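On to chain A.
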Amino acid sequence: MELLITNGIVYDPINQISGEKVDILVKDGKIVSGVKNPKTIDAGGRIVMPGGVDMHTHIAGGKMNVGRMLRPEDGRRCIESRKKLTRACTGYSVPNTFATGYRYAKMGYTTTFEPAMPPLLARHTHEEFRDIPIVDKGGIPLLDNHWLIMEYVKSGDMDKLTAFIAWMMNATKGYGIKIVNAGGGEAWGWGKNVRNLDDIVPNFDITPAEIIHGLAEANERLNLPHSIHIHCNNLGHPGNYDTTLATFDLVKDVTSHNRQVMHATHIQYHSYGGSTWADMHSKADAIASYVNSHDHVTVDPGQVMFGDTTTMTADGPMEYELHMMSKRKWTNKDVELETGSGIIPIFYSRKVSVNSIQWAIGLELALLIKSPWKTAITTDHPNGAPFTRYPEIISLLMSKKRREEVLKGVHSAINKRAIISSIDRELNWADIAIMTRASPAKILGLDKHGKGHLGIGADADIAIYDISPEEDDPRKIQSALSHAKYTIKGGEIVVKDGEIVAVPEGRTYWVNPEFDGEATKAMLEDLAVKFKEYYSVSLANYPVQDAYVPHPVEIKTRCKNAS
Partner candidate 1 sequence: MKKIDVKLISGRSIEQGIHIENKMSSGYFDVAAVCELNEKDMSKLGIRDDANVMIKSKFGQVVVRARTNNRNPPGIAFVPMGPWANAIIDPSTGGCGTPQFKGVEVEVTLTFDSISPIKELVGFI
Partner candidate 2 sequence: MIITDVLCPFCGDLCDDIIVEVEGNKIIEVKEACETGVSKMMGHERIAAPMIRENGKLRETTYEEAITKAAEILTNSLRPLMYGWGSTTCEADKKGIELAEEIGAIIDNTTSVCHAPSVLAIQNVGLPSCTLGQIKNRADLIIYWGSNQAEAHPRHMSKYTSFTKGFFTKEGRKGKHVIVFDVRKTTTAEVADDFVQIIPGDDYRVLSALRVILAGAGDVVPSSVGGVPKEKLIEIVDRMKSSRFGVLFFGMGLTQSRGKPYNVANAISLVRELNAHTKFAVMPMRGHFNVTGFNQVCAWSTGFAFAVDFARGKPWYNPGETSTVDVLNRGECDSALIVASDPAAHFPRKSVEHLAKIPLIQIDPCPNLTTELADIVLPAAIAGIEVEGTAYRMDGVPLRLRKLIEPVHLSDEEILSRILSKVREIRGD
């Protein structure tokens, strides 16, 4: 099918197009330079952007599904009947898979990355991916607490470390390296935690700092499209911004080609000053100033929005702490040799000082970080809020007036312990186009694979919003972004006037690093022992079979300097 989108005001930051009227031509799912007999869409002066890219959203797998089972009360929210084309939808913060795909598409999003795939349960993540319609997906395996990773980092065996990560990408059909509270998952196996970068992981005689640095180096040796993707140690503790800055500094010496060497996620939860909850305050300025003056780190905020949601993370000890504070129902799931996770419902209240400050910090980070290319819009769905709150967040970032309205109703601590009220910056549409598509695509390294832009050869993933660039009413902005006029996915119109009109299956991106050093053989011997002695499944049954990835996009990389 061919399409011609005409009369649109196009924002395509990667191709330096910022609010210009240019035609977009589509053929066979790609952006092209010429078409013969296209169906024409007259955008009528509306905003046109590449399809949205969510680089960090917990949409699929064991954790999200336990969240659904834990919270039928959430499942009973936002229920929609099945229609001719669409399956029934349920859930607000723990939506079913169908709702997840439809709701993203309705917001003009076409790519979503699940950033916390436990390797042993990767098959489950991929099973759910198959049932998330329309959008393209990728899953980032959790590797930092894996026994073999810790052993190789400890022994300094970079070759075996690299070989093992390459094997893991294949085995999990994974996209990169996720680190969550490095070393904390193993400690949590004994009900303990690590706090600081130099704490020793029990029984493994290694520190979080060593794990993080080792993985960053291996990541670059493997030439992965994405950098290490890190959830820093010490999440959610007053005074933790120190740990965060120290974590950034850890990988300063690691070099990459043309992109960050660390992506630090949901940094809002890691930007706290103070020493107790009573004096906890925003350190968004310190974090932003580091990011502004260094090019090796990118971040996403993990914005908190007021209301009820569900927290879920591989940071098991953190969820337990939350449980001890709120006493709300709590699940934990440690995964042998690898990782863990925890879930607890949460209500972020505007009447609670800490929640109000958290809300402020997310916005502050997005506004104080000067270059939108260094960040992206996230809520760490569903931790800060469900992804369906993005349009509202964008309206807050684009309108000081709207922020002031909200500020009137929040806890007064925000005046002294946050910075938000002093910030005048209002993001513009170009900033938003960067932070919701171009930048996350670049940070993930997907820009080179046709995502996040509309240049010739790119995937024809396109959003048209029912709003013109001059419009500055924040409520209008929110509603236009909530219901795309058109969403086009792979050249096919999937949303028209905010309704789903087609339900293609999305593809799954995974990375296949080619690593053929001698080390692979030795590594496989070590791995065989792990399976024989310690895993509860056999090695032969571990790798995710091709049947689970029916529409794969395999990105091959070649390893640098294997010795």
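Candidate entries met the following condition: all candidates are chains of the complex that A comes from, given by their letters.
As a convention for this text, a residue touches a chain if its C-beta (ideal position, glycine included) is under 8 Å from a C-beta of that chain, and two chains touch if they have at least 3 such contacts; residues count from 1.
Computed from a prediction, not measured in an experiment: that's the story for all the values here.
For chain A, the touching partner in this complex, chosen from 1 or 2, is 2. Those residues of chain A lying in contact with candidate 2 across their complex are 60, 62, 64-66, 68-72, 75-76, 79-82, 87-91, 94-98, 120-121, 123-124, 127-128, 131, 147, 189-191, 203, 320, 323-324, 329-337, 340, 343-344, 533-538, 540-541, 545, 547.
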